[in-house]
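Starting off with a structure, shown below.
A single protein chain has been omitted from the complex, and every remaining protein chain is retained in its original position.
Per-chain residue numbering starts at 1, and chain names A and B are given in the order in which the chains are listed.
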Amino acid sequence: MSDTKDATLTPEVRRLHKGMAEVWANPRGLGALTVVNHTSVGLRFMVTGAIFFLIGGLLAMLIRTQLAFPDNDFMSHETYNQVFTMHGTVMMFLFAIPILEGLAIYMIPKMIGARDLVCPRLSAFGYFCYLFGGIILVSSLLFEMAPASGWFMYTPLSSGDYAPGRGSDFWLLGITFVEISALSAGVELVVSILRTRTEGMPLHKMPLFAWYILAMALMIVVGFPPLILGSILLELERATGMPFFDVAGGGDPVLWAHLFWLFGHPEVYIIFLPGAGIVSTLIPVFARRPIVGYGWVVAAIVIMGFVSFGLWVHHMFTLGIPQLALAFFSAASMLVAIPTGIQIFVWLSTLWLGRPVMSLPMLWIIGFLVIFVLGGLTGVMLALVPFNWQVHDTHFVVAHMHYVLVGGMLFPLIAGLYYWLPLVSGRMPSARLGKWSFWLIFLGFNLTFLIMHWTGLLGMRRRVFTYDTAMGWDIYNLISSVGGFMMSAGVALLILDVALHFRFGKKASQNPWNADGLEWAMSKPPTPYNFVSLPRLDTRHPLWDDPELPRTITEGRHGLSTIDHGRRETWGSDALTGKLREVVHLPTNSWWPFFAALALAMVCVCLLIRIYPLAAVATLVAVVLLLRWSWENGAHPRAAPDSTVSPGQPPLHSRTMNGPGVWTMSVTHLANGSLFLSLLFGWFYLWTVAPEWQMPETSPLSPSMLVGAGVSLTLGSAWLARLVRRLRRDNDAGLGGGMYLAAGLGALQTVLLAAVIWQAELAPTETAHDATLLVALLYVLIHALLGGLLCLLQGLRVGYGFVGVHAPLEPVVVLRFWYYHLVVYWVLFVAIWAMPTILGGGT
Amino acid sequence: MSILDHSGPAARAQFWVWWAMLIVTVVVSLSVYALWLYTFRRREQPQRTPREERRIMLRWVLGGGIALPVVSIVALLVFAAPTGRSMLPLPLPEGEAERIEVIGHQWWWEIRYPGEEGERDVITANRLVMPAGEPVDFRITSEDVIHAFWIPRLGGKRDMIPGRHSTIRLEADVPGVFGAQCAEYCGAQHTHMLLHVEALERDAYDAWLAERRAPPVPQEGFDQAREAFGEHCAACHTVAGFPEELVVDELEHDIRGPDLSDIGSRPTLGAGVLPMEEGAIAYWLQHHQTLKPGNRMPPHHHIDTETLQDIGAWLEMLEP
Partner (left out) sequence: MKQLLRLTHPIHLVSGVTIWGIWFVAIYAGLSVACSVAPPDPERDMLTGINIGVGLATLFTTLLLSGLTWASVAAGRRAEPRRERFFAYASAGIFLFSAGGTLFVGYPIIFLPPCL
């Protein structure tokens, strides 16, 4: 049902709908590549994720076939090693994270009453990075060059000496590419949730799902950079021989394990939190009452988000770290039982105090509970160091992690799928097929993995391609395999059910589950602009408090219901109170994201086939494309040439000095800072722990040039800060020239840093010390260069009239960048020059 | 290989911790399931004021969500975590524990019994002999990638990391034979990296060791085999007393193969791939790349079968 044809609406309202539809239109054909709208991008993420799930599932079935019988020669050991590595990799990186991000991208604006995410082009860019990265990674299977070092790629097994093929390169480059996508989605979800909620929705009244996604997005922002850094270092080691993880050169393979699990453990919670968010959304609906203990859940989310970063070593209990240190991590791991317990019992008391009804989505929630509780309890067992020493790296752990991930993520996801399907398609799923698929998947899953705990206790290691019948594991493995195939049949049935429902499903009513969420106030299937008018809300349950909301929204009786200016708009509101602050005008469809992602894909492919000059060219092209993309912002004719707003409305965000762009830059630097801290961690870790670490008596870096670069950076930041202060006082005289001066200081810093590197005569392929120094110096050099470039562009934009007193946002954003670099630079100066000079080098 | 078939103090402690945790897990999970499902069974609900609702919620959350996990994890930390102490290489009241070095290679085990001053190390491979009834400190490391040393029936595992040494203390209650395996995925033939462990009475252990410490007896016969060995094998493999006192450490090759001085007395070939029988070595020398594809020993197509059989027959004789 399209709103423009709704006969009950007045002609005026119908004109409004038509205008919205035109401004927010998604082009078809080749132009579909330019679509930036969150509904389309979210769906693309989810469909792509589902396809990767099927690929990962197929790999799982190959594994179960191989292990069904002892001494099976269904697959060679080479194929098997590739298959299990890719199964883990695909499921974790190409299915779980992206599909949840897709769900968040799709749902969040609809739940908080926004028309789109805050950086729509970034969503599209993220999608293409994901798609290209995924294709690159999976293509390795077709070339029979897939990575075979296990999904956590422990060095030195994954490094050049022991994995000479291209498999590890496929992994490192493909995954890093996919992680760019995760990061970009993480950044914009944080800012969207905090800054674009509809009028009046205060932080403590936003839907719980938004809290979960906020936590997930922040965790992605902080948790992914360690692995990105690790991947860069390992790829550098493989490509050029810098010995970061090689003992002989002063590196340490355990550094990789730290960097990997610094990411890897939070990732489990990044996957679980959105799942729990779905549970917290569905339970009140089917218990027919508001959730009790909203505040308890918020506290539990915060605790989980943080504590999960203190657990990474529990994947490394057997690595020979002192037992006392292990005990800290063991205790911290057990602590997670508390926030988990709080959530389980909040859900229970909501059901207890409500009048719960059983339904298909609820069935999946029960399945989630049964499986996840068991996974959580075996998790507490594994947190106990002495027990962990026994079952680590056995099938017990394989069973545990499938209980947690399938229980904590897949079951809620399918519950959410059935719950929100009517919103996407306007039709109801079939109850009978759905139940069949539930029971097949549920029983199949438990048959596979419950028994697998036992197989593990009987001593079966993970990642073995065969086993001897004398071990007595035959029957258990056979049962697991049968269960696995049962589960596959269930998944097939699920796909069939979803496919059939698009054609045969009953038409859904406006609010088929009698839910409280704002997303059910929209037309079905949703229009790209979600709501024709944005309601003022001060409740956690908009549709229960005001069942008329769908009608009044459609009739355009709420805010921001003009379209004659031709802009895509949504509200920008105060992070805390939800008071209106600005009108956010959003960019429209664009080719830049697609081409920028394509250029980056070229970089990946060139690195993969080791044609480095071409990779450099492609990098340059990517940078130019990204900067060109940034050109179309603010007062640019393709963004928002005129700044008129309706009377009584707040100003356009690009005409303020604290628009969401400032927040986006800050959150991006949270990610960047996490990357920097990981690098710093690597430096100090190797310095103190690496067995063969070598450090020259005196630092090879020139202190005068280092300080010179730091001074030009400090002066540049102070100068920019002055320009911004003047802008704040409505004075943009000399802004353009001032920007060129700052650009000059950026250039000076770049040159000085390049000279430092040149003069130090580092031997990065000889020692890990020199290699780490080089990477650290390149890190600040890139920032200096980028800082200068951004100022240069700002100077140009002042000339074009895109920046000035009338549009002062961008200099504020650029200043944030300089401030970040200022802090990082001096910290690095202390770490790589001052401390070695004071403490002295030697071995 | 079963963890539950414990045969040493560490494994025994872990065994009891497991059963205790299992019982708690079953009770807790079944109660939670029952409570959840019960909420769907009740029909009529009494009218409750918000205050009453709040009280009921607090009772569940404080009792189930906080008290239950807190009590469980405190119990676990206080009673179960200290069991890990027994595997620490703390000083013993009765003096030094027996020390055995285990070195991981792709995909075999090197075992070393360090000699007293002036004595040479006893080196063997893929068979670990240890004294029973007393704690033994295993000092472990790896020569290439990360492996993990694990004797399930005696206790937990420990990763073997290139460039690092760590010590794990294990004890076998009584003499016996145990399986051990590499637990950390270490590449193509991770599956076939098994270790045969034998615990002997102290006297038998001492005798076993003394036999191997004794200077090698000058060998006679098998001249052709020894010559062929020198030509084809000695770049990677060593045999005590051949050609003179050559020790594995002095090999110039970067990949070294197992020391073969007592190969005749080992129960398996290829780290658990073939049982040692008459003719097994010759068979292994011809077919090792099919039996254990990808292993580091190059194929021997260029050597005629007769020579391989010769070498095999000679090696089978090698027992201290």
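Criterion: a residue touches a chain if its C-beta (ideal position, glycine included) is under 8 Å from a C-beta of that chain, and two chains touch if they have at least 3 such contacts.
For clarity, every value in this text was computed on a predicted model and none was experimentally measured.
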- Item | Sole contact to the chain not displayed, among A:Val302, A:Ala489, A:Val751 or A:Leu796 | A:Val302
- Note on the structure: Out of A:Gly160, A:Pro202 or A:Pro700, only one touches the absent chain, namely A:Pro202
- Note on the structure: Answer key for A:Ile338, A:Met362 or A:Ala521 versus the chain not shown reads A:Ile338
- If the hidden chain were put back, which of A:Ala32, A:Val47, A:Ala248 or A:Ala325 would touch it? A:Ala325
- Query: Touching the left-out chain: which of A:Thr79, A:Ser139 or A:Thr577?
  - Reply: A:Thr577
- Query: For subunit A, which residues touch the unseen chain?
  - Reply: 202-204, 295-296, 298-299, 302-303, 306-307, 309-310, 322-325, 327-332, 334-335, 338-339, 576-577, 688-689
- Determine and list the subunit B residues touching the chain excluded from the picture. 70, 73-74, 77, 81-82, 84-85, 88-91
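Throughout what follows, only the chains that are shown with their structure count from here on.
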- Message: Roughly how far is subunit A from subunit B, centre to centre by C-alpha average, rounded to an integer in Å?
- Response: 39
- Item | Complex interface listing, subunit A residues touching subunit B | 76-78, 81, 148-150, 154, 156-157, 161-162, 247-248, 252-254, 287, 292-293, 296, 318-320, 323, 326-327, 330-331, 334-335, 337-338, 340-346, 348-349, 351-356, 358, 366, 369-370, 373-374, 377-378, 380-381, 384-394, 457-467, 471, 691-692
- Using the touch rule from the top, collect the residues of subunit B that touch subunit A in their complex. 1-4, 10-11, 13-14, 17-18, 21, 24-25, 28-29, 32-33, 35-37, 39-40, 45, 48, 53-54, 56-57, 60-61, 63-66, 68-70, 72-73, 76-77, 80-81, 83-85, 87-88, 106, 144-146, 148, 150, 152, 155-159, 161-164, 166, 179, 181-191, 293-294
